[in-house]
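Every protein chain of the complex appears in place save one, which is left out.
Order of writing sets the chain letters: A, B and C. Residues in each chain are counted from 1.
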Amino acid sequence: MDSIIILFITGLIGLFAGMSKKPVASLLIASFGLIGAGFAAYYRGSYTSPFSSYAAFVPTQGIVIILLCAVTLLAVLGGFKRYKNDDEHTGDYFGLILFSLCGAILMAQPNDLMLFFIGLEILSIPIYVLVGIDKGSSTSAEAAVKYFFTGSFASAIILFGIALLYGATGSFQLIEIQSNLAIGIWQSPMAMIGSLFLLAGFTFKIGAVPFHFWGPDVYDGASNAVLMYMSTVVKIAGVYALVNVFGQVFRDSYFFWIDLVSLLIVISMFYGYITAWKQTSFRRLIAYSSIANAGLMLFALADIHNSNLFLFVAAYALATIALVVCNQAINDDSDHLANWEGIAWKHPLIGIALVLALFSLAGIPPLAGFFGKFSLLWSAVPHVPYTAILALIASVIGAFVYLRLLLLALKKPSVSIRIQLSAEQMLVLALTSVASIGAIYFI
Amino acid sequence: MAKDLTLLLIIALPLIGFAINGLVGKKMPKTLVGGLATGVVFAAFLLATTLFSGLHGTQIVNLFNIIDFEQLRINASFQIDALSVWMTLIITGIGSLIHLFSMGYMSHDEGYYKFFTYLNLFIFSMLLLVLGSNYFVLFFGWEGVGMCSYLLISFHYNDAEKGLANSLAGRKAFIMNRIGDVGLLLALFMLLGQFNTLEFLQIGKALETNTALQGGAMIFITLSLFIAATGKSAQIPLFTWLPDAMAGPTPVSALIHAATMVTAGIYLTVRSNFLFELAPFTKDIILYVGLATTLFAAFMALRQNDIKKVLAYSTVSQLGLMFVALGFGAYTVALFHVTTHAFFKALLFLGSGSVIHGMHEEQDIRKMGGLAKLMPLTHFTFLIGTMAISGIPFLSGFFSKDEIMAQALHHNPVVYGVLVLAVTMTAIYMFRLYFLTFQGQFRGGEALKSKVHESGLSMTLPLMVLAVLSIFGGLLNLPGLFFKGTAHWFDHYLSHGTFGLSAVHNAHLDFSTAMGLMLFASAIAIGVFIWAYLTYAKKGATAKADDALTGWEQLSAQKLYVDEIYNTLFVKPLLALSDFIGKVVDIQLLRNGVYALADGILNTANLTRKWQTGFLSSYLFWMVFGLIIFVAYYILKLSVWH
Amino acid sequence: MQAASTIGTSLDFYLFVSFALFTIGAIGAMTRKNMIVLLMCIELMLNAVNLMLVTFSTYYNNGDAQIFVFFTMVVAAAEATVGLSIIIMAYRNLKSIDIDMYNKLKN
Partner (left out) sequence: MALILLPLVFSLMAWFVPSAFTRLFGLFATGVALVWSVVAVCYFQPEEQILIDFGLRFVRFSIDSLGFTMILLTNAVFLLVYLSNFTGKIVNDRKFTALALLMQFGLLGVFTTNTILGFYIFWELTLLPIFLILYWFGSFDKPRALLQFFLYTLLGSLAMLLAVIGLMHATNQQTYEALLVADINALGNTSIWLMGGFLLAFAVKIPLFPFHTWQAETYTKAPVAGTMLLSAIMLKMALFGLLKWVLPIFDGVATDFWRWPIITLGLIGVVYGAIVAIRQSDIKTLFAYASLSHLGLIAAALMLHDDNTNQIAVVQIVNHSIVSIGLFLAAGIIEQRLGTRQMSELSGIAKVAPRFAFWFGVLTFISLSVPFTAGFIGEFFLIKALFNAHAVTGFIASTTLVLGAVYTLRAYQVPMFGPSKFASFQDLNWSEWLVFAILSVAAIYLGLAPQCLTDFVAHSLTQPTH
């Protein structure tokens, strides 16, 4: 609870500090808030919801909150450069991000469908705004429109699922729903269809096939700064919600939905990676790669008892942020991949971070990406071996995509003009690089 | 001095020579290099004589273990018995003579020290081959001499116009030998499988104790051994490398391709006699292969015009003769001919070398003639060699050939008839060679004639020694019908000193047959001599130009087109196959196949991209579609469950 | 679980209505081009769910669902405001609220 409160307050302060046209101030406040929230989660991790007298359905993992806060911190640090200059939006940026982070934390581990739904909306609505934050650009407007309509449509679907579930079990308390389903109600059509609708909603949130369509367009239209937050935190929160709500509540109907999930995994991975191959815009490429990674994340459902998700999402988030920061360093709005030619040589930090990030995404040891993939598959393989085989084949195609990007970035440029990185960007790149190697100690 | 120490010294000396010449030979003066190389071999020869004099029974000298596994132990160990010591004598004795000769012959060559390095290495490997007490050491030396022969054949690789040809000749020799080596390798494996050892004596003992091992296995083993022999000893079908090997310097031809290495096949067969005795089938094969070889090679030699080529084909033919003897199981006879052949063939080659040296690298007998006056010593010795090989009575060749003929007549008159033909041809081409080279008019032009000179002492001395040997070599194994006491000394020596040979008994003809045989042989030889004298010396007939040849002459000059046949049968198809696999299968099919697969997968991206139409309504539609899929999945599941 | 209910017999009817409303909303969202209408359709879907929730709540006669309905309304309101402002901004850029004009981002 404390972390949410801290975030909310610092968000407000940041919002108002923005009006004082002192970007650094609001950055400091925001980072302070995020760090504070992280520490709060570390010391007082588990909390009971004010909205219900029930004990938490899934014991709150402070580590998840810390991860969310840390990723957000990296995102705002990386994105700060973009808002340093147009200071009329600085406050909005930090404020909105912190608010939606509150939603993310709520949504990630609720004990109540109501709470979950509210968290979901608190997460989404600020992002609708953030996507369209620069009023001038038409692509940004289009992205906002698309994201808003698809998003609210998905909310409606989730809501429908919740309603059906309530109809089947007569409660919103996850713990009650679970116990009611356990005594056989899960076989009632209402419960089953409700669970499927919920699954559809989650699939939308993490952006897996067939509810992925918003991804590429929205990522493309949004600014790098927003992209950093959207492509990481939303997915992390969504997938944890998926595991903690869906996976736990419907654990009795595991054999009912697991095949569908496997199908989603395979389709998402192949579709995402293959489509990413032909992309010419970096942000779209990241979008498709994130679709594929969303497919991988669904492996967390394969083993409902221990879903070793943490390393994977962490590695994915860090690598994505590193890449987007590098893309931001190019500082070109056309966002064409051709600009990537030889950027690894323009700054040593960019070079190192890029190599590590891309190899990490490709899943080459000893980088974080490998350990993430390994621990995810470690628990998944015994349950869905064939899906795992297909997933690995798909990730070879993925390696194609990332390596092509790497080769592009490593091409020796004729004239190497050095890019100037701002201090916080350097910090982000350094942190991500260190983290992607330091993951060795989790294994 | 203890025998084993002597033996090790014999083997070590050439190695030392090789090492010193190889490392510092470049810096040393030529005489020192040659002297060292010759000295070590000659010293080895002297030591070998001591072994020979003190020889009784068989002795094994174990040096160290090459491989020592629980199932299988292979030692670097050596064997002293009549056979190995005799071969050692031939190798070191003739070897030292040829080293001596080379000192003069190679004196103008820039690769002088390299040449002697290789020669010593060859002597070393050859000694390993004959002295080893098991097939592995033998194989060791077997491969070693192959390598040295390659090095020495392609010795003049830097020669401007013939350099590549020389090296190609070397390569041909190496590859053909390798084909034979495969046979030896397989034989070794089969022996290991049968006896779990490679020691000659142990295998022999094992065969004595259990007689179950006859037939099938033995036939395979001996056949593989014989394939190896055909490779080294240039028998059909692997004989074509030997004539090409004449690209090497003449002393090499004398040492490797006449006296020693090419007889390794015969040595191998004699050494494995206890195996061959159990496989009569293989012995027949050997007989007929040897017979065909001796006949065809003799025929090919009839119209060769390169002095060394003639000798090369005669070598092949003589080797065939030895295999005929082996085919009859007359091992000592074959080895006797090996010995005498080593004498006179080395003599002939060195003589031709002396001629070539005097003629300034001219090898075509059509440009020679009348050399008798220009280089008398060479002429005299060469004549002796010719008479010896053609079987003029009471020279070494006469006796050794006669033994073989006797065996043939005793076992199989048809074979005898063919041999008579071959022997006649031998006499014909040898005397043709002699007369065209040394008698008649000089055809090389005055300019050359003025330069022709007799060779120095270092070259003529070996000639004289070998001439003496070729004359009296026959005394080693006089036929029984005269000199009862000393008769068949060589047979006794070998058959009592070598494992397995005591069991083998050569056929002995009764007095009248043997007498008639000898008279007939002498008649042939002398008749041919007279005919040749009349044709070439008196009528002054000369070798025709290549285009003037007709019918059988053409056939003989073109070596029965064997090289061409092999090219079309084996070489070209192999190259074509290589091209096909390399270009079509490997690149087109496999590599591009992989690429095509990858492209095929990745190009589906062009389709999948289309899914992202950019129209919100289509997105919403697909989301609803997804929901419908989910529901459909639900219905499907239900229908599966119930 | 079957609690005593006042509308138990006609439950299906209410459910049918809300299903129908939801479907109508969804189809409208798919087919209509005008963003405002789109927004209305989505509101319609949300309200369809509200109706369902209320129905169930009466059926089980416990209050949770009705509280939930209020939350839903609040959320719907929030979405409406954000949505409308987004539409306005979009209109400023492209001078159109026809959804099919917005397909620069694709593939």
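Here, contacts are C-beta pairs under 8 Å (C-beta built on N, C-alpha and C of every residue); 3 or more make two chains touch, one makes a residue touch a chain.
Worth saying up front: this structure is predicted, and the values here are computed from it rather than measured.
Asks: Thinking of the complex as a whole, which visible chains are touched by the chain that is not shown?
Replies: Per the contact definition above, the missing chain touches A, B.
Asks: For a quick check of understanding: of B:72, B:457, B:519 or B:534, which residue touches the chain that isn't displayed?
Replies: B:72
Asks: Hey, which of B:125, B:396 or B:439 is the one touching the hidden chain?
Replies: B:125
Asks: For a quick check of understanding: of B:5, B:164 or B:523, which residue touches the chain that isn't displayed?
Replies: Per the contact definition at the top, the residue touching the missing chain is B:164.
Asks: For the chain not shown, which residue from B:189, B:472 or B:552 touches it across the whole complex?
Replies: Checking the options B:189, B:472 or B:552, the one contacting the hidden chain is B:189.
Asks: In the full complex, which residues of chain A touch the absent chain?
Replies: 355, 359, 362, 364-366, 370, 374, 377-378, 381-382, 385, 388-389, 392-393, 395-396, 399-400, 403-404, 407, 410, 440-441, 443
Asks: By the contact definition given up top, give the residues of chain B that touch the hidden chain.
Replies: Its contact residues with the unshown chain are 65-69, 71-72, 125, 136, 139-141, 143-144, 146-147, 154, 157-158, 160-161, 163-164, 166-168, 171, 174-175, 178-179, 181-182, 185-186, 188-189, 192-193, 574-575, 577-579, 581-582, 586, 590-591, 593-595, 598.
Criterion: only the chains that are shown with their structure count from here on.
Asks: What's the contact topology between the chains, one of line, ring, star, complete, other?
Replies: Contact pattern: complete, every chain touching every other.
Asks: If you average the CA coordinates per chain, which chain's centre is most distant from that of chain A?
Replies: Farthest chain from chain A, going by C-alpha centroids: B.
Asks: How many angstrom lie between the CA centroids of chain A and chain B, rounded to a whole number?
Replies: That pair's centroid distance is 78 Å.
Asks: Let me have the rounded angstrom distance from the C-alpha centre of chain B over to the C-alpha centre of chain C, please.
Replies: 98
Asks: Which residues belonging to chain C are in contact with no fewer than two other chains?
Replies: Residues 26, 29, 38, 99, 102-107 of chain C touch two or more partner chains.
Asks: Going through chain A residue by residue, note those that touch at least 2 other chains and give them in order.
Replies: If we look for residues of chain A contacting two or more partner chains, we find 145-146, 149, 153, 216-217.
Asks: Once bound in the complex, which stretches of chain A touch chain B?
Replies: Those in contact with chain B are residues 145-146, 149-150, 153-154, 157, 189, 192-193, 196-197, 199-200, 203-204, 210-211, 213-214, 216-217, 256, 259-260, 271, 274-278, 397, 400.
Asks: Touching residues of chain A toward chain C in the complex: what are they?
Replies: 114, 117-118, 121, 125, 128-129, 132, 135-139, 141-146, 148-149, 152-153, 155-156, 159-160, 162-164, 166-167, 169-172, 180, 185, 216-217, 220-221, 284
Asks: For the complex, which residues does chain B have touching chain A?
Replies: My answer: residues 598, 601-602, 604-606, 608-609, 612, 614, 616, 619-620, 622-623, 625-627, 629-631, 633-634, 637.
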